[in-house]
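Here the complex is missing a single protein chain, while all its other protein chains stay put.
The block that comes next holds subunit A.
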């Protein structure tokens, strides 16, 4: 608590607002379905927007303002915007706004539902809508980020091949420019076009792109780096920098960078505010600092009067709480800053007042001060403290980008990292950091000087590794950014030496693994080696919280609650994939020796062995016996799911529940239906 944190939340105060308009093309083509059974693009657009709205609502911040507009409508109810209808006015979202969109999506006949609101289709002018958006942005305070996202399926809205000659195109382009601004002040402006369907043709050649009118308004319109949902997210949640710092290379050579966090733990939803369940009165917390002695006295009863306490525990409970309140209200120091700090050292108790304490920790050397260069390979990234990325900042020092890029190019080519002293702001912890370069093009890396220490490259390994690194880039382009990563290096107090442990291993494990043993494992590893990207795994806790919140707010589980970090063997086809390898491991390492007797040998698959082995003991049991013997938890979760679905009329979605939940579903069903039973 006393430590200043190296990691700091981005400033999310009220002065940091983001405004986004979703503009949906309301032309009739949006309501047509190209293939029977598929949803119309208008619906797809609404769903994309709804997902994002829900996500924004379930975040902790109230800084995201969102509005939704449909163009090309007969109605034009809002002043300053012709033939377009506002579905959701710009503002902080809530239940009502989300449900507005959700109800339209849920409607059987989407077209008629939309017509009801819009009055039918009518041509409209996109530039007019954009100018309206711009005016709304201009009237909002504390704008940091303004973005218009246009969703359409029309790749040729300006109706002619030489669109650049059309006044409609030029009008629109002017309006877009106004929204983007030119790095004006602190506001970041963006205009993005999302062309539906997502899997439509996307030109990759520049010449081809240039033929597309949208490309002239949004150069990323054909980007394949991420899908539409991710693009929308990028537009809405683009992060602001954590700090802008000066990098001091040497006398007269300083440039500026902004520092961004690339990863930061998403915190659970805030629910610190509480009300009484019955009367809905607000519950508050009174807190303060009291002497440890006083606290113990109150909490454990005065003077160790244990006997009387036990006899009238309930009375004492209230009594004690009362005392507690009184103590806090009358004696406690409310503000931590009013406290002193004490420490016992060298046989003396040292008491520091607040001023001395902060003076003691005062260290002001804000910025990045380069100490020197080291080979990148020397930086152990796995024990590093945090990963941030830096970007050049020309706004405060002209020429920063050139300097940054020259350093990046040369450091990357030579695989060198910069080592620097780093402090993000006065009072923050000072650290030694490595600025590690990253560029996507691995071919730019120069072969290291082989002659220098006479060391040859090890076989072909590094090449293989490089190939794998290159492949990894493709899978995770969303999370890869070129530039210098800022890596906090550990101090001596933060590292432990493993040497003794390794020695211990050496002495205890004298036999090396045989080739056969390693091969058995390799086969297993090989079968389960898959690509990986952080987007694969959502935080089940947050997902569950959001799902629950969404269900309460909208009446529907718009976010599916599931355990996303289940081991592979809960997924039947994955388990099946390695069945033979598991068996081979069990055999090679004689892992079933002690269990041999109860298990039939030579079962074709481990999974089966397991089931049969288990059932031989339980064969005669019925489900009811299992329940009464409290053996339900012995079942695997997917077995329970199968039982619940097969026998208890449960939905398949039950598998998103926890094991204990499923057990209780089965038990409840058995209670309600006394005749039902089955053998297990």
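By definition in this document, a contact is a pair of C-beta atoms (placed from the backbone, for glycine too) under 8 Å apart; a residue touches a chain by one contact, two chains touch by 3 or more; residues count from 1.
Note that in this section contacts and distances are computed from a predicted model.
S.K.: The chain that is not shown, which UniProt protein name from "ATP-dependent DNA helicase II subunit 2", "Cirhin", "Nucleolar protein 11" or "DNA replication complex GINS protein PSF2" does it carry?
M.R.: "ATP-dependent DNA helicase II subunit 2"
S.K.: Hey, which of A:82, A:198, A:517 or A:667 is the one touching the hidden chain?
M.R.: Among A:82, A:198, A:517 or A:667, only A:517 touches the chain that is not shown.
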